[in-house]
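The structure that follows is given in the form of structure tokens.
Shown here: the complex without one of its protein chains, the others still in place.
In this document, chain identifiers A, B and C correspond to the written order of the chains, with residue numbering beginning at 1 in each.
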């Protein structure tokens, strides 16, 4: 099973990278660019075939390692 | 319009961050974890309402700035 | 907090204010406070901002000397370093945020202290970090070390300010409450110093830097409340640092400071807009009116309460001369920073805050400063530990040395400092690994020597002597590189002042600091207190960290610890009684934490140190002070640094090996001098009344020609083997 985990900053947490990217896009002449936020995309291959079990494991991985839940939130997507 | 841009390493490019995460997951006792790859997720708010135009602009942003196409590929997802 | 919140007794309690304090607020205002005012009082009267438990004791510290330009009370202390140059420096703690989010907590700690320094007109030139972690085998420690070190590195490296020295130690008392103390040292010109006193009425108040968000609200009050089990769960919003913006802010501020447009300037640190605006008005004897609608905002619907209490990073408040706004704005726009005139100074001595057309706070400025509560908390002074210590006299010393060199406290900290850019700015003439770092004053031959020191286990055993020792060690480390120690900054990390025993440690500690600083003419010019460092009722070891700064007139005459030549005579300066109480040896080899902390004879410190400094000025280039681990560890460090061996030939009895090699008597130095000069130096010492002994030679080798360390009771071990042991522990540990 393949999973994609999206780790992004919680709302309201300052995102210096996103801010700088937004700024640079403006300088490059792109118009109408509003807020830009940068997060992580982590692609994981799992041998687990049961969807519920995989999800539970991924959730634990996020809590323990992949996301810093003090400032980040996460989202899990599964593909068989 | 809201866009999500995924920037990931091309196949074959070594990903030390992904490898380190895989390793750490192993240490934490997670079993059956295969390859792990880390990429970037960039969320952009656009004032553009025309989907085709937005896509074209995003593609240009990726080529010019968001991805280094020597080693990275990108994927664009639009949400109205 | 969107709807107006009523000020109920619960709300008051949540703000950490007790009944008496609340009554005082009502009295000062002549009415009940609004929620915004309550928030403002709660942060300004917090331990962190008001020093309510320590203020009466801190008054006892010596803070002046002919070379002190600014003592405590401003953003940072300032000393004169000659030729119109001044050195601006301060240390600050970021303990609680770093425990909750090690990377961001440590990074924003570094950013905050840098702002304190450049807000006074100085360009930061060196950064130092004093770190205390829990036991290595505690499940959180590794993660905390990794996060804190990379957070400090990421901020300092991006700012382009070298991180040149620090400390990294481990002890179980920090398991649930690590210490991250960051020090920043800057340089300015004496005629270009900026203060925070906003004198005069009708002057524009400008906000510059990053936008305001909901970051770290309650940060200041959090730093003043004891940790309990669910504070990890509560997870207060931690601030995220943006070193890129700070670098722009630094350059923009220095550019504006080169003009004469600024009347006063102050960074927004703990309690952000609240403390910066009220303190500027208070110090200037003026009043201030600000309009929150003009504050650059990152998020929508920020309330007045949130804006006043936000701890968003990388922001500054300045008061300009009227009419200079456009000029200042041009500079900040060039650096792509936010700039907004948010109010004016007044002559009302009141702080008035408007939001959406309404007055949300209106209070006398002095209510937040002079009228803040001061407590004379009850304390008991514990009897210092004492008594004979037990150890096995026949234990092989070389084996013990090898073990000591690989302990968490004595091992090499290279793994840490290699993550810091310590060479940027091209003035780091003494890099990490020595007794003190030396940073050249750009474009001159002068150097600033800086270090941070404290030995918490001594402070636990004897808070008074331990505090003296912290000052003495900093003074000694500066002396050992050839610097003249000038002044200090401190970070007083203690536990809960509401407990008489802990308060006793605070009082004795401050008295010890005061005495040492007085005798050594090493005044305290800035600093901060971090109290309530305890978890579930268990306090940390008392940790009054001292940051020292000294001056070398000519960096070409600097000494380093590395042996430089074979055949040099090794001289030991100072008395060796073999004091093993509270030593690393006793703890690591015998498993005992007992005995008295080593006594500190300040007059002797001064005499020995002045003698050593004189020799360095006359050409001695190899000096090391003797500290943790004692004489043999110090010799090993000199050998490892130079890749040159040594032979020690003691004239002492076999049963005294252990105390001689591992005792931690104070006021001692080792030096290596050309053998031909040894006698003359010994004679000079005798004349000066300084104890000095010739204890060995550099350059010992084994029959394979490899450099070795050997001597009486010391079977030869190669310097390569010593180094391998010394370098191994931390990287191995961090691999997990």
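We take it that a contact is a pair of C-beta atoms (placed from the backbone, for glycine too) under 8 Å apart; a residue touches a chain by one contact, two chains touch by 3 or more.
Rule of thumb we're sticking to: contacts and distances are computed from a predicted model.
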(request) One chain of this complex is missing from the view, so tell me which of "ABC transporter ATP-binding protein", "Phosphoribosylformylglycinamidine synthase subunit PurQ", "Dihydroxyacetone kinase subunit DhaK" or "Multisubunit potassium/proton antiporter, PhaC subunit" is its UniProt name. (result) "Phosphoribosylformylglycinamidine synthase subunit PurQ"
(request) Give the residue, chosen from B:27, B:47 or B:68, that touches the chain omitted from the document. (result) B:68
(message) Touching the hidden chain in the complete assembly: which of C:6, C:20, C:326 or C:426 does that?
(response) C:426
(message) From the list C:171, C:211 or C:247, pick the residue that touches the absent chain.
(response) C:247
(message) For subunit B, which positions touch the chain that isn't shown here?
(response) 13-14, 16-17, 20, 40, 64-66, 68, 70-71
(request) Could I get the residues of subunit A that touch the absent chain, sorted low to high? (result) 16-17, 20-21, 24, 27-28, 38
(message) Could you pull out which residues of subunit C are in touch with the chain that's been left out?
(response) 150, 153-154, 157-160, 242-245, 247-248, 335-336, 417-429, 431, 440, 555-556
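Throughout what follows, only the chains that are shown with their structure count from here on.
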(request) Measure off the straight-line distance from the CA centroid of subunit A to the CA centroid of subunit C, and report it in whole Å. (result) 36
(message) Suppose each chain is reduced to the average of its Cα coordinates; what separation in Å results between subunit B and subunit C?
(response) 41
(message) What's the distance between the Cα centroids of subunit A and subunit B, rounded to whole Å?
(response) 10
(message) If I count partner chains per residue in subunit A, which residues reach a count of at least 2?
(response) none
(request) Would you pick out the residues of subunit C that each touch at least 2 other chains? (result) none
(message) Considering only the defined contacts, which subunit B positions touch subunit A in the complex?
(response) 6-8, 18, 21, 24-25, 28, 30-48, 57, 60-61, 64-66
(request) Show which residues of subunit C lie in contact with subunit A when the two form their complex. (result) 100-101, 103-104, 210, 213-215, 235, 237-242, 244-245, 298-299, 312-313, 336
(request) Using the touch rule from the top, collect the residues of subunit A that touch subunit C in their complex. (result) 9, 12-16, 19-20, 23, 68-71
